[in-house]
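One protein chain is absent from this view; the other protein chains keep their places.
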Amino acid sequence: MSEKLLVNPIDCDGHGACAELLPEMITLDEWGYPVIDDRPVPPALARDARSAVSACPKLALRLTRS
Amino acid sequence: MSGINSSTALWYVSRATGAVALLLMTAVLLLGLLVSRQGKLPGLPRFAVTGLHRNLSLLSVVFVALHVLTAVTDGYVTIPLISAVLPLASPYERLSLSLGAISLDLTLALIVTSLLRGRLGRRTWKAVHWLAYLTWPVAWLHGFSAATDLRQGWLFAFAIGDLLLVIAAVGWRVAAAAREVPRAERVGVLMAAVHQRGRGR
Partner (left out) sequence: MTTATTTGLPRLLPRDGGRPEDWRLHMARFGPIPYRGSTGRLIDDVREAGLTGRGGAAFPAHRKLAAVAEAAANQRVRPVVIANGAEGEPASDKDATLLWLAPHLVLDGLQLAAEAAGADRAILYTHEDRRDDVGRRLRAELRQRRDDRVDVVLATAPPRFLAGQETALVNHLGGGPAVPRFPLPRVTERGLDGVPTLVQNAETLAHMALIARYGPRWFRQLGTGAEPGSLLTTVRRGGDGRPRIVEVPFGVPLMSLLGDLEDAGAVLVGGYHGTWLPTAQAMRLRLDNESLRSAGAAVGAGILAALPGDRCGLAETARVVRYLALESAGQCGPCLNGLPRMSAALTALATGRAAGRAAASARADLERWAGLVTGRGACHHPDGTARFVRSALRTFAGELDRHERGRCGAANRAPYLPVPSLTARTEEDWL
């Protein structure tokens, strides 16, 4: 069971906490919005992914099971 | 004068933890305002603003718990434990303790909904979180009315200063919200800006 990161671009306001907590999979574009790596989250990064999801003030980032 | 007995010690600890709790709640509110404006604390990463906001709110609950327990345990006056969460339940200082109970209830609502944020969904969580703007003033009023020594000397200055700080911060937040461009007009504003920029060159 793999997990993928998904952002709701309407809720996202470019806060940027997610990119700080998971730089391996999330980078910010030139306007401050997250570019999400849509490959499955490797198990080693699972904890960081969860804290990135939790840190989003707008609850825009989520982990989906696929 | 009788020596400092355990009752007096508890009384002091209750006062002290109450004051610290109010200070922590002030910090939590200020940090919350910062989060909503996407602000950053110098030298700290962005996630630290949210992290501090959450951790300090949990710490404030710890201090509130100590504050309540020492007040209740202190035998000098009788305060039933239930009055910590139930307004009007204490015969002693009924009004100010009711305010304390209300602010504690609100605090618990804020914290529990925040811990369950993922399950509740953003809209529910946000609706409850608006109560933060009610929680702080009620807590402050509780402190100001329950602690007579807060009404003189440097403690008074502290209490008033704290109040003014929060009023100023919330005022700043309201002003910023009023300046915000409505969603439907954002594109128009940016279009004018970028097309103008090109013409200026």
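Chains: A and B, in written order; residue numbering restarts at 1 for each.
Keep this in mind: a residue touches a chain if its C-beta (ideal position, glycine included) is under 8 Å from a C-beta of that chain, and two chains touch if they have at least 3 such contacts.
Please read all numbers here as calculations on a predicted model, not as lab measurements.
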Positions on subunit A contacted by the hidden chain, ascending: 8-14, 29-33, 35
Subunit B, residues in touch with the chain not shown (by the definition above): 182-188, 190-191, 193-195, 197-199, 201
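The rule is simple: only the chains that are shown with their structure count from here on.
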Sites on subunit B touched by subunit A in the complex: 35-36, 38, 45-47, 49-51, 117-118, 121-122, 125
Subunit A - residues contacting subunit B, complex: 11, 13-17, 20-21, 53-55, 57-59
